[in-house]
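Only one protein chain is missing; all other protein chains are in place.
The block that comes next holds subunit A.
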(Lines give C-alpha, C1' and ligand atoms only; values in the text may rest on other atoms or scores of the structure.)
Protein backbone atom coordinates (compact mmCIF):
# COMPACT_ATOMS: atom_id res chain seq x y z
CA UNK A 1 0.00 0.00 0.00
CA UNK A 2 1.24 3.41 -0.87
CA UNK A 3 0.64 6.26 1.49
CA UNK A 4 -0.62 9.06 -0.68
CA UNK A 5 0.25 12.58 0.11
CA UNK A 6 0.09 15.68 -2.03
CA UNK A 7 3.66 16.18 -3.12
CA UNK A 8 3.34 19.66 -4.53
CA UNK A 9 4.26 22.73 -2.59
CA UNK A 10 1.64 25.44 -3.08
CA UNK A 11 3.01 28.11 -5.40
CA UNK A 12 2.56 30.67 -2.64
CA UNK A 13 5.23 28.87 -0.67
CA UNK A 14 7.79 28.65 -3.42
CA UNK A 15 10.77 30.89 -2.92
CA UNK A 16 11.03 33.52 -5.67
CA UNK A 17 13.81 32.80 -8.13
CA UNK A 18 15.65 35.98 -7.26
CA UNK A 19 15.87 34.82 -3.66
CA UNK A 20 17.09 31.31 -4.23
CA UNK A 21 19.70 32.44 -6.71
CA UNK A 22 21.28 34.32 -3.85
CA UNK A 23 21.70 31.21 -1.77
CA UNK A 24 25.35 30.58 -2.47
CA UNK A 25 26.18 34.20 -1.92
CA UNK A 26 24.03 34.18 1.14
CA UNK A 27 25.83 31.29 2.78
CA UNK A 28 29.13 32.92 2.10
CA UNK A 29 27.95 36.27 3.43
CA UNK A 30 26.81 34.58 6.59
CA UNK A 31 30.33 33.37 7.01
CA UNK A 32 31.64 36.85 6.41
CA UNK A 33 33.25 35.87 3.16
CA UNK A 34 31.14 37.78 0.72
CA UNK A 35 34.19 38.75 -1.25
CA UNK A 36 34.60 35.15 -2.32
CA UNK A 37 31.28 35.30 -4.11
CA UNK A 38 32.81 37.77 -6.51
CA UNK A 39 35.14 35.10 -7.81
CA UNK A 40 33.88 33.15 -10.79
CA UNK A 41 32.54 29.80 -9.62
CA UNK A 42 35.11 27.85 -11.64
CA UNK A 43 37.94 29.45 -9.72
CA UNK A 44 36.58 28.32 -6.40
CA UNK A 45 38.08 25.03 -5.34
CA UNK A 46 35.65 22.27 -4.45
CA UNK A 47 36.67 22.39 -0.84
CA UNK A 48 35.88 26.07 -0.47
CA UNK A 49 32.09 25.90 -0.54
CA UNK A 50 32.34 26.40 3.20
CA UNK A 51 35.73 27.87 4.05
CA UNK A 52 36.76 28.39 7.66
CA UNK A 53 34.54 25.72 9.14
CA UNK A 54 34.53 25.47 12.89
CA UNK A 55 36.19 22.27 14.13
CA UNK A 56 34.31 20.16 16.65
CA UNK A 57 35.41 18.22 19.71
CA UNK A 58 32.88 15.58 18.63
CA UNK A 59 34.92 14.76 15.52
CA UNK A 60 36.81 11.49 15.37
CA UNK A 61 40.50 11.49 14.55
CA UNK A 62 40.02 8.48 12.27
CA UNK A 63 40.94 8.93 8.60
CA UNK A 64 37.90 9.81 6.52
CA UNK A 65 36.73 7.40 3.80
CA UNK A 66 37.89 8.72 0.40
CA UNK A 67 35.51 11.18 -1.25
CA UNK A 68 34.78 9.01 -4.30
CA UNK A 69 33.66 6.15 -2.07
CA UNK A 70 31.47 8.37 0.08
CA UNK A 71 29.78 9.74 -3.05
CA UNK A 72 29.52 6.58 -5.17
CA UNK A 73 28.32 3.98 -2.71
CA UNK A 74 24.97 5.17 -1.40
CA UNK A 75 21.76 3.78 -0.05
CA UNK A 76 19.17 6.25 -1.30
CA UNK A 77 16.22 4.18 -2.46
CA UNK A 78 14.48 7.22 -3.92
CA UNK A 79 17.03 6.89 -6.71
CA UNK A 80 17.10 3.11 -6.96
CA UNK A 81 18.03 0.21 -4.76
CA UNK A 82 21.60 -0.37 -5.95
CA UNK A 83 24.53 1.42 -4.35
CA UNK A 84 25.63 2.99 -7.63
CA UNK A 85 22.20 4.22 -8.77
CA UNK A 86 21.95 7.38 -6.63
CA UNK A 87 25.18 8.92 -7.99
CA UNK A 88 23.91 8.36 -11.55
CA UNK A 89 20.23 9.15 -11.17
CA UNK A 90 20.37 12.07 -8.74
CA UNK A 91 22.41 14.13 -11.18
CA UNK A 92 19.42 16.19 -12.35
CA UNK A 93 17.64 16.29 -9.02
CA UNK A 94 16.60 19.90 -8.31
CA UNK A 95 17.55 21.01 -4.83
CA UNK A 96 16.84 24.71 -5.37
CA UNK A 97 14.47 26.16 -4.47
CA UNK A 98 13.96 24.10 -1.33
CA UNK A 99 11.69 24.56 1.63
CA UNK A 100 10.93 22.67 4.79
CA UNK A 101 7.53 22.42 6.43
CA UNK A 102 7.60 22.58 10.23
CA UNK A 103 4.40 21.42 11.91
CA UNK A 104 2.78 19.49 14.74
CA UNK A 105 3.32 20.25 18.41
CA UNK A 106 5.24 23.45 17.87
CA UNK A 107 4.71 27.15 18.54
CA UNK A 108 5.93 28.45 15.21
CA UNK A 109 4.76 26.11 12.48
CA UNK A 110 5.16 27.10 8.86
CA UNK A 111 7.00 26.50 5.67
CA UNK A 112 10.50 27.88 5.72
CA UNK A 113 12.91 28.32 2.86
CA UNK A 114 16.24 26.60 3.15
CA UNK A 115 17.82 30.03 3.52
CA UNK A 116 15.58 30.75 6.52
CA UNK A 117 16.45 27.39 8.00
CA UNK A 118 20.21 27.89 7.68
CA UNK A 119 20.47 31.63 8.34
CA UNK A 120 21.29 31.83 12.07
CA UNK A 121 23.50 28.75 12.25
CA UNK A 122 27.26 28.56 12.26
CA UNK A 123 28.38 25.62 10.20
CA UNK A 124 30.98 23.28 11.59
CA UNK A 125 32.85 20.21 10.48
CA UNK A 126 31.84 16.96 12.16
CA UNK A 127 33.90 13.92 11.28
CA UNK A 128 31.67 11.00 12.23
CA UNK A 129 31.70 7.26 11.88
CA UNK A 130 28.71 6.00 9.87
CA UNK A 131 27.62 2.41 10.43
CA UNK A 132 25.13 0.97 7.94
CA UNK A 133 22.66 -1.70 9.07
CA UNK A 134 24.19 -3.84 6.27
CA UNK A 135 27.40 -4.20 8.32
CA UNK A 136 29.67 -1.78 6.46
CA UNK A 137 30.94 1.55 7.72
CA UNK A 138 32.60 4.77 6.64
CA UNK A 139 34.10 7.87 8.25
CA UNK A 140 32.58 11.04 6.82
CA UNK A 141 33.55 14.70 7.36
CA UNK A 142 30.12 16.33 7.41
CA UNK A 143 29.39 20.03 7.30
CA UNK A 144 26.43 20.91 9.46
CA UNK A 145 25.02 22.27 12.68
CA UNK A 146 23.29 20.80 15.75
CA UNK A 147 19.68 19.82 15.09
CA UNK A 148 18.82 21.03 18.61
CA UNK A 149 19.67 24.62 17.64
CA UNK A 150 17.15 24.49 14.82
CA UNK A 151 14.37 22.73 16.73
CA UNK A 152 14.55 25.24 19.61
CA UNK A 153 13.86 28.08 17.19
CA UNK A 154 10.37 26.79 16.46
CA UNK A 155 9.42 26.26 20.10
CA UNK A 156 8.37 22.65 20.51
CA UNK A 157 5.48 22.37 22.99
CA UNK A 158 5.24 20.01 25.96
CA UNK A 159 3.42 17.55 23.69
CA UNK A 160 6.43 17.19 21.45
CA UNK A 161 7.76 13.79 22.50
CA UNK A 162 9.10 12.77 19.11
CA UNK A 163 10.33 14.45 15.96
CA UNK A 164 9.46 12.91 12.60
CA UNK A 165 11.22 13.75 9.36
CA UNK A 166 10.12 13.26 5.78
CA UNK A 167 12.04 13.08 2.53
CA UNK A 168 10.74 14.71 -0.63
CA UNK A 169 8.18 12.61 -2.53
CA UNK A 170 8.51 13.45 -6.21
CA UNK A 171 8.48 10.37 -8.47
CA UNK A 172 9.15 12.53 -11.52
CA UNK A 173 12.54 13.40 -10.10
CA UNK A 174 13.10 10.33 -7.98
CA UNK A 175 12.80 7.28 -10.24
CA UNK A 176 13.16 4.86 -7.33
CA UNK A 177 9.76 6.03 -6.07
CA UNK A 178 8.22 4.61 -9.24
CA UNK A 179 9.84 1.21 -8.87
CA UNK A 180 7.69 -1.88 -8.39
CA UNK A 181 9.73 -3.03 -5.42
CA UNK A 182 9.88 0.10 -3.38
CA UNK A 183 9.20 1.47 0.04
CA UNK A 184 6.14 3.38 1.24
CA UNK A 185 6.82 6.95 0.20
CA UNK A 186 7.57 9.46 1.46
CA UNK A 187 10.45 8.09 3.49
CA UNK A 188 9.81 8.78 7.17
CA UNK A 189 12.25 8.66 10.03
CA UNK A 190 12.00 9.77 13.61
CA UNK A 191 13.79 10.39 16.86
CA UNK A 192 12.79 10.64 20.47
CA UNK A 193 12.98 14.29 21.54
CA UNK A 194 16.02 13.76 23.77
CA UNK A 195 17.84 12.01 20.93
CA UNK A 196 16.98 14.85 18.57
CA UNK A 197 18.21 17.43 21.07
CA UNK A 198 21.52 15.66 21.73
CA UNK A 199 24.52 17.71 20.57
CA UNK A 200 25.84 14.80 18.49
CA UNK A 201 22.75 14.91 16.28
CA UNK A 202 23.26 17.26 13.37
CA UNK A 203 21.67 18.44 10.18
CA UNK A 204 24.21 18.32 7.37
CA UNK A 205 24.41 20.54 4.31
CA UNK A 206 27.81 19.43 3.09
CA UNK A 207 30.64 16.94 3.25
CA UNK A 208 34.35 17.23 2.59
CA UNK A 209 33.95 21.00 2.75
CA UNK A 210 31.65 21.16 -0.24
CA UNK A 211 27.90 21.44 -0.71
CA UNK A 212 26.22 18.10 -0.03
CA UNK A 213 26.28 15.97 -3.22
CA UNK A 214 22.76 15.10 -4.34
CA UNK A 215 23.28 11.36 -3.86
CA UNK A 216 24.19 12.01 -0.23
CA UNK A 217 20.89 13.68 0.57
CA UNK A 218 21.12 17.27 -0.62
CA UNK A 219 20.28 19.87 0.33
CA UNK A 220 19.54 18.99 3.96
CA UNK A 221 19.91 15.69 5.77
CA UNK A 222 20.01 14.29 9.25
CA UNK A 223 23.11 12.64 10.72
CA UNK A 224 22.77 10.54 13.89
CA UNK A 225 26.15 8.87 14.25
CA UNK A 226 25.27 6.28 16.91
CA UNK A 227 22.37 4.82 14.93
CA UNK A 228 22.31 2.71 11.77
CA UNK A 229 22.56 4.80 8.64
CA UNK A 230 18.92 4.48 7.57
CA UNK A 231 17.92 6.72 10.50
CA UNK A 232 19.90 9.58 8.98
CA UNK A 233 17.16 10.65 6.56
CA UNK A 234 18.06 12.52 3.39
CA UNK A 235 16.61 15.48 1.44
CA UNK A 236 14.29 16.57 4.25
CA UNK A 237 11.12 18.52 3.38
CA UNK A 238 9.18 18.16 6.61
CA UNK A 239 9.91 18.18 10.33
CA UNK A 240 6.93 17.17 12.39
CA UNK A 241 6.69 17.32 16.18
CA UNK A 242 4.45 14.64 17.63
CA UNK A 243 3.33 13.08 20.88
CA UNK A 244 3.24 9.55 19.50
CA UNK A 245 6.11 7.57 18.07
CA UNK A 246 6.17 7.99 14.29
CA UNK A 247 5.84 4.90 12.09
CA UNK A 248 9.16 4.88 10.28
CA UNK A 249 9.57 3.58 6.74
CA UNK A 250 11.90 0.62 7.29
CA UNK A 251 10.12 -0.16 10.54
CA UNK A 252 6.86 -0.64 8.64
CA UNK A 253 8.66 -2.64 5.96
CA UNK A 254 10.22 -5.13 8.38
CA UNK A 255 9.25 -4.58 12.02
CA UNK A 256 11.45 -7.45 13.22
CA UNK A 257 14.44 -6.28 11.18
CA UNK A 258 14.48 -2.49 11.54
CA UNK A 259 13.47 -1.13 14.92
CA UNK A 260 12.57 2.44 15.82
CA UNK A 261 15.75 3.00 17.82
CA UNK A 262 18.13 1.29 15.39
CA UNK A 263 21.02 1.93 17.73
CA UNK A 264 24.28 0.39 16.56
CA UNK A 265 24.59 -2.62 18.81
CA UNK A 266 26.88 -5.61 18.26
CA UNK A 267 24.86 -7.60 20.82
CA UNK A 268 21.60 -7.42 18.85
CA UNK A 269 21.77 -9.20 15.51
CA UNK A 270 19.76 -8.35 12.48
CA UNK A 271 17.59 -11.46 11.96
CA UNK A 272 19.42 -12.21 8.71
CA UNK A 273 22.99 -11.28 9.61
CA UNK A 274 25.26 -10.64 12.55
CA UNK A 275 25.92 -7.09 13.70
CA UNK A 276 29.01 -8.02 15.73
CA UNK A 277 31.43 -6.99 13.00
CA UNK A 278 31.57 -4.52 10.15
CA UNK A 279 33.53 -3.85 7.01
CA UNK A 280 35.15 -0.45 7.27
CA UNK A 281 35.32 0.87 3.72
CA UNK A 282 38.08 3.01 2.35
CA UNK A 283 41.55 2.86 3.79
CA UNK A 284 43.63 0.23 2.05
CA UNK A 285 42.15 -2.24 -0.41
CA UNK A 286 42.97 -5.20 1.79
CA UNK A 287 41.87 -3.66 5.05
CA UNK A 288 38.44 -2.91 3.57
CA UNK A 289 38.04 -6.58 2.60
CA UNK A 290 38.09 -7.80 6.17
CA UNK A 291 35.79 -7.17 9.05
CA UNK A 292 36.44 -5.43 12.30
CA UNK A 293 34.56 -5.28 15.55
CA UNK A 294 31.46 -3.13 15.78
CA UNK A 295 31.31 -0.93 18.86
CA UNK A 296 28.26 -0.39 21.06
CA UNK A 297 26.44 2.77 19.90
CA UNK A 298 29.06 2.99 17.16
CA UNK A 299 31.66 4.11 19.69
CA UNK A 300 29.55 7.01 20.98
CA UNK A 301 28.36 5.21 24.14
CA UNK A 302 30.13 7.67 26.40
CA UNK A 303 28.12 10.56 24.95
CA UNK A 304 24.72 8.95 24.40
CA UNK A 305 24.66 5.79 26.53
CA UNK A 306 22.65 7.53 29.28
CA UNK A 307 19.72 8.06 26.86
CA UNK A 308 19.01 4.34 27.04
CA UNK A 309 19.65 3.65 30.71
CA UNK A 310 17.36 0.94 32.05
CA UNK A 311 16.03 -0.02 28.62
CA UNK A 312 16.15 -3.58 27.30
CA UNK A 313 17.92 -2.89 24.02
CA UNK A 314 17.27 -6.37 22.69
CA UNK A 315 13.57 -5.46 22.73
CA UNK A 316 13.87 -1.75 22.01
CA UNK A 317 16.22 -2.35 19.08
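In this text, contacts are C-beta pairs under 8 Å (C-beta built on N, C-alpha and C of every residue); 3 or more make two chains touch, one makes a residue touch a chain; residues count from 1.
By our rule, contacts and distances are computed from a predicted model.
Of the candidate names "3-isopropylmalate dehydratase small subunit", "Pyruvate dehydrogenase E1 component subunit alpha", "Protein-methionine-sulfoxide reductase heme-binding subunit MsrQ" or "Molybdopterin synthase catalytic subunit", which one corresponds to the UniProt protein name of the undepicted chain?
Of "3-isopropylmalate dehydratase small subunit", "Pyruvate dehydrogenase E1 component subunit alpha", "Protein-methionine-sulfoxide reductase heme-binding subunit MsrQ" or "Molybdopterin synthase catalytic subunit", the absent chain's UniProt record names it "Protein-methionine-sulfoxide reductase heme-binding subunit MsrQ".
Which of A:53, A:100, A:281 or A:297 sits in contact with the chain that's absent?
A:281
Which listed residue (A:62, A:116, A:134 or A:149) would be found touching the missing chain in the intact complex?
A:134
Which of these, A:50, A:73, A:93 or A:112, touches the one chain of the complex that we don't see?
A:73
With the missing chain put back, which residues of subunit A would touch it? List them for me.
Counting only subunit A, the missing chain is touched by 65, 69, 72-73, 77, 81-84, 134, 136, 179-183, 253, 269, 272-274, 276-277, 279, 281-282, 285, 288-293.
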